[in-house]
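Yeah, one chain of the complex is gone here, protein chain that is, but the others are all in their spots.
Order of writing sets the labels: A, B and C. Residues in every chain begin at 1.
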Amino acid sequence: MDTNELKEIFKIFESGTISKMELETDSMKIKLEKPVTPETTAVPADRVHPESTPAAAQNTIDSPIVGVYRQAPKPDAEPYVRVGQQVQEGDVVCIIEAMKTMNEIKATCSGVVQEILAKDGDLIEYAQPLMIIGDAQ
Amino acid sequence: MDTNELKEIFKIFESGTISKMELETDSMKIKLEKPVTPETTAVPADRVHPESTPAAAQNTIDSPIVGVYRQAPKPDAEPYVRVGQQVQEGDVVCIIEAMKTMNEIKATCSGVVQEILAKDGDLIEYAQPLMIIGDAQ
Amino acid sequence: MIRKLLIANRGEIAVRIIRTCREMGIRTVAVYSTADANALHVQMADESVCIGGPAAKDSYLNMNNIIQAACQTGCDAIHPGFGFLSENALFARLVEAVGLVFIGPKADVIERMGNKNEARKTMQEAGIPVIEGTPGIVSNWKRGLKAADQIGFPVMIKAANGGGGKGMRIVHDHDAFKNAFLEAKAEAKACFGNDDMYIEKYIENPKHVEIQVAADEFGNVVHLFERDCSFQIRNQKMLEEAPCFLLDDKIRKAMCKDAVKACQAVHYSSLGTIEFLLDASGTYYFMEMNTRIQVEHPVTEMITGLDLVKLQIRIANHNPLGLKQKDIVCRGHAMECRINAEDAKADLKPDAGKITFLNLPGGRGVRVDGGIYDGYTVPPFYDSMLVKVITFGDTRLECIKKMRQAMEECVIDGIHTNEEFHYFVLHQKELIEGVYDTSFAQKCLKEWMENESV
Partner (left out) sequence: MIRKLLIANRGEIAVRIIRTCREMGIRTVAVYSTADANALHVQMADESVCIGGPAAKDSYLNMNNIIQAACQTGCDAIHPGFGFLSENALFARLVEAVGLVFIGPKADVIERMGNKNEARKTMQEAGIPVIEGTPGIVSNWKRGLKAADQIGFPVMIKAANGGGGKGMRIVHDHDAFKNAFLEAKAEAKACFGNDDMYIEKYIENPKHVEIQVAADEFGNVVHLFERDCSFQIRNQKMLEEAPCFLLDDKIRKAMCKDAVKACQAVHYSSLGTIEFLLDASGTYYFMEMNTRIQVEHPVTEMITGLDLVKLQIRIANHNPLGLKQKDIVCRGHAMECRINAEDAKADLKPDAGKITFLNLPGGRGVRVDGGIYDGYTVPPFYDSMLVKVITFGDTRLECIKKMRQAMEECVIDGIHTNEEFHYFVLHQKELIEGVYDTSFAQKCLKEWMENESV
């Protein structure tokens, strides 16, 4: 489904004085209700936290160009990074070979390599996520 | 779905004094409710009356065929019915001329003729409402 | 002079007729049932009139309401499209009786060609090859059996006023004859209110080849070449092409000549089709004459460059053809796929419902004749045909490749269609080679259903 539509519906519902709504369309069924009392604002701060944390603490390093993924500077060399390794923003994490040029890709954030999403020799598209960087442990 | 439609529905609902609404169309099904504060219910009874009464007690006589509306048996004769007249189910209320045949149209319910929707000589489509019949007074 | 025309039909063909009328400067009146208030043809016509309830008998077959609507809206003519009242002689007569032009041949010819046995006799007298059979009605099963023995099995028992596969039986041997005859007769009585029966030799797995003809009131008759309509399931055509790919040119010429002769024999003056069965040896037989515009007319339009609806209206408007046989040239190859609201996986069970997403094909050499739009709800009361996709190529292979591409592009969500089945058919050897006969489609569907169920 289209979450923008959902956002739109929320906005409409919240802006009015209506306290209860049930809506069913071809593609969705939704029930909305407003608290009848002043508690509306009293949302516990910690309830918001657990949902938003992982998203905030997890980043990906995305390819800035189209090319071929190289995990190491030379075919038989050690890979630039392995899962579990700590990287600093600016560290070279892999190479994207394009037009016979070796382009060093640098970490765009610091953290621990949680997963490497590309394999040696893969065609990499623009903006394709190459690896997931998590919080330092 | 079209959120503009939704906005429109909300506006209509909010602008009135109605506190609960259930609506079902081809593309959606919606239930709306307003918070139950004392003021909302305090609608003067007579304000509701003129709006809701006619709808409930009102029927139409619809054309069963395509043809031309004739209000009277002959060009110069008296019309079968006039506004305000009481009719009984089965009474002839008009003629629909089709293929040079005069088809007598009979009242499908009893009551008072509130409005005649067709004019002498009009092209009448199938299922087109010809007159509105209200409760006997 | 026709200035305003009522279209006594719905869906794709109503839309098709409206488009040509617009081009000709003729105003249009659509008619519709209460179930069709949102249909495309209603939105496209200049005016529209509701003529009855959802059941066809109450609306699209309701002659009085239709004619009344035409008279009241000031029409000069009525186009019956195909199906519904298009080959109803009584309707044609009524239309003429109220002083309107019926877009089609004279009522007498419709009637004469509507009776299969009568049509057969007429053609035989005109020297057109017909299938060997009884010269007239067979009054009882004993006489029928005697005739069948003379003709030689297999034979076909047919109702003189039949159609749509009803009142028909194929009989392979002497012993099975009696029961089949009695069954077919009872069915004919039930379906058509008339149980006149006759018997013909049964042609096994023929090709169904039909010749498009056009004739005016001044005795000018031309043919517009042939169509191969052998792709049929339960007597319903689903894919058609023009010309017939492997048809020997000598046979083509003979068929076309006979088709013209057939028109002359009945003093025909309209657009029409002469259907032939062509057996494996290259022998052909007159089957029937259709006195209406046909679903598959666009393939002929593609190869000849003519607008057949325009031609049909012009003839009804008492214009001369304005075409000589030598002006009509066959160029390239055209194919039509009928996209139906039918669940191909469920043996083509008709479907209905709301179209939730629609993408129709486009580009060079692709024509789309449709009666639907995105968000349209297909009512369950009528024919399941939604859209016809027609492709044209310099060669037959180019035409097939374009059709494959068109089928890939075509997306109709929300209801089941036969579109994927078409895609499968377009990759089958027999289709590609053009050798398929009337037994092919059913075989193909069976194979596809088996594949799909895995």
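We take it that contacts are C-beta pairs under 8 Å (C-beta built on N, C-alpha and C of every residue); 3 or more make two chains touch, one makes a residue touch a chain.
This one's a predicted model, so the numbers in the text were calculated from it and none came from an experiment.
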item: Touching partners, among the displayed chains, of the absent chain; value: A, C
item: Given C:55, C:182 or C:366, the one touching the chain that is not displayed; value: C:366
item: Selected from C:298, C:379, C:414 or C:434 as touching the chain missing from the view; value: C:298
item: Residues in chain A touching the chain absent from view; value: 65-68, 98-99, 123, 125-128
item: Touching residues (missing chain, whole complex) on chain C; value: 15-16, 19-20, 22-23, 44, 298, 301, 305, 307, 357-360, 362-364, 366-370, 373-375, 394, 398, 401-402, 404-405, 408-409
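Assume only the chains that are shown with their structure count from here on.
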item: Between chain A and chain B, centroid-to-centroid distance (C-alpha), Å; value: 57
item: Inter-chain centre distance, chain B versus chain C - centres from mean C-alpha coordinates, in Å; value: 43
item: Junction residues of chain A - those touching two or more other chains; value: 26
item: Shared-contact residues (touching 2 or more other chains) in chain C; value: 354
